[in-house]
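For reference, the structure is listed below as structure tokens.
The other protein chains are all here in position, but one chain of the complex has been omitted.
Each chain carries a letter (A and B) given by its place in the written order, and its residues are counted from 1.
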Amino acid sequence: MLFAWPVSAPARSKRPKAAVAALSQRSQADGLIVLLTDFGVSDPYVGVMKGAIASVNPDLRVIDLTHEIAPHDICCAAFFLAQSGPHFPQGTTFIVVVDPGAGSDRRGLIVRTQHATLAGPDNGVLIQGAGDAAEIHSLTETRWHGSCRSHTFPGRDVFAPVGAHAAGGTPPGQFGSLVRDPVHLPESAASRVICIDRFGNAVTNVRPDAISAEATVRCGEFEAQRVSLTYATANPGDALALVNSYGLVELAVNQGNAAESLRISVGDRVYPEDVY
Amino acid sequence: MLFAWPVSAPARSKRPKAAVAALSQRSQADGLIVLLTDFGVSDPYVGVMKGAIASVNPDLRVIDLTHEIAPHDICCAAFFLAQSGPHFPQGTTFIVVVDPGAGSDRRGLIVRTQHATLAGPDNGVLIQGAGDAAEIHSLTETRWHGSCRSHTFPGRDVFAPVGAHAAGGTPPGQFGSLVRDPVHLPESAASRVICIDRFGNAVTNVRPDAISAEATVRCGEFEAQRVSLTYATANPGDALALVNSYGLVELAVNQGNAAESLRISVGDRVYPEDVY
Partner (left out) sequence: MLFAWPVSAPARSKRPKAAVAALSQRSQADGLIVLLTDFGVSDPYVGVMKGAIASVNPDLRVIDLTHEIAPHDICCAAFFLAQSGPHFPQGTTFIVVVDPGAGSDRRGLIVRTQHATLAGPDNGVLIQGAGDAAEIHSLTETRWHGSCRSHTFPGRDVFAPVGAHAAGGTPPGQFGSLVRDPVHLPESAASRVICIDRFGNAVTNVRPDAISAEATVRCGEFEAQRVSLTYATANPGDALALVNSYGLVELAVNQGNAAESLRISVGDRVYPEDVY
């Protein structure tokens, strides 16, 4: 599996007992929903999904992970889900809707892992993103769906209400029958650029422990002689490879835009010199 | 009236009694505000409106419908409001600020319908979007306004605080005198493209029950021989007309961008062959 989801949440910071006691006593993520889609925010689609969630239970809290995934880019969705998920509290419900086949008769899933609950189409994103998928159910029990039944917007009609019910405590088995054959994304062993962030940094799928810190990293016009720890180890305008906040190798230009100036695109192959 | 707002909320999904009992007992949308503007999110304007709302009552919850309406496009605002409103719980308060005449002495309104409360400028958007407008008041009682009184940002100074007070339970009649002559948008009977979504799908104002399912639909370079139910009825790359999640005819290319590849723009006339 390309991206690993930890089996437990990151260790909590050590806080003095008084401060901990001041926090809410209940399960941290009780009622917390995270949305991840390729809907953008120019249309009212995301807002309407939140309306569908509030119609089920107005007390749920909703966080947007991002809605700007390139249309239908299920690999990027799985990557963002796997990398971001562990930073949310134990018990968070993720609704993930990125689907080239929206409106087909594709099955919907609810996936329960040790860390989280995930709802979305059965196209490989949830399974790849979740890592240790423990229990998978279909969404065939329509009593948990919304009252609108379009053929084109399952995010509003199925996944938002199902996610809202799940975040409110409905057990996964209530939503449909057990699924033993979920779709998986095709695995890719090649080292490549997964996404370009707003600053023009190119995020790769190369783990730093797979190469030597002294490795030369090449990608198109990009070349760096070693893997650094921070942007500031390079002079402004200079290229560098570093371990980013995902814990992966990233191609950057200090205070510059690496993707633009060195013509790096999503999918480009990355060549670390001494993979061992 | 072009866009209809249902007189009541969509029927709730049938949930087992135990689950319903677990939900909050209070009115579902007590304290829920939805924002719809053309302010974008690059500037701090929307954030500041939320600050003005929190300054009135920090317990109100706020959902963004969208802030990316094309500047001053009141027709699109009315369309999004009418189509999206019914997906929010009964009693939601909508603050809608899209106004080519911002900063003029245009009157502000609060509109109470059976389903919702709406606040914004008196430029036709609220009335068109609300449909069954039941009770309309002006916002002349300045004690409900914010403490800042600019001439250029009524969203922050008037509509946000008024909406916050309304969402907290202040009756519409408190905000000003009864209005019997609200502004209406000009009606347009022509079939046309209302908006283009992020995927390049062209949303029209054509209702499927106004044409035969076998109708040929044309718009510029676009042509489809029938009205389909899902994107997946066409091969990837093929054009199709379908009934979208708004319940309206939409011009699309399966897994492609219809607006770009077939040069469709907002306002383009749509020609269904057999309107009856």
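Here is the rule we go by: a residue touches a chain if its C-beta (ideal position, glycine included) is under 8 Å from a C-beta of that chain, and two chains touch if they have at least 3 such contacts.
Here the structure is a predicted model, which means the values were calculated and not measured.
**Q** Hey, which of B:91, B:124, B:168 or B:220 is the one touching the hidden chain?
**A** B:168
**Q** When the complex is taken as a whole, what residues of subunit B touch the one chain not shown?
**A** Within subunit B, the residues touching the omitted chain are 38-48, 50-52, 54-59, 71-72, 100-105, 143-148, 150-153, 156-157, 161, 165, 168-170.
**Q** Which subunit A residues would touch the chain omitted from the figure, given the whole complex?
**A** Interface with the chain not displayed, on the subunit A side: 9-16, 19, 22-24, 28-32, 34, 36, 41, 61, 63-68, 80, 83-84, 87-89, 92, 195, 197-199, 229-232, 242-245, 247, 250, 255.
We adopt the following convention: only the chains that are shown with their structure count from here on.
**Q** Calculate how many whole Å lie between the centre of subunit A and the centre of subunit B, each centre taken as the average of the chain's C-alpha atoms.
**A** 30
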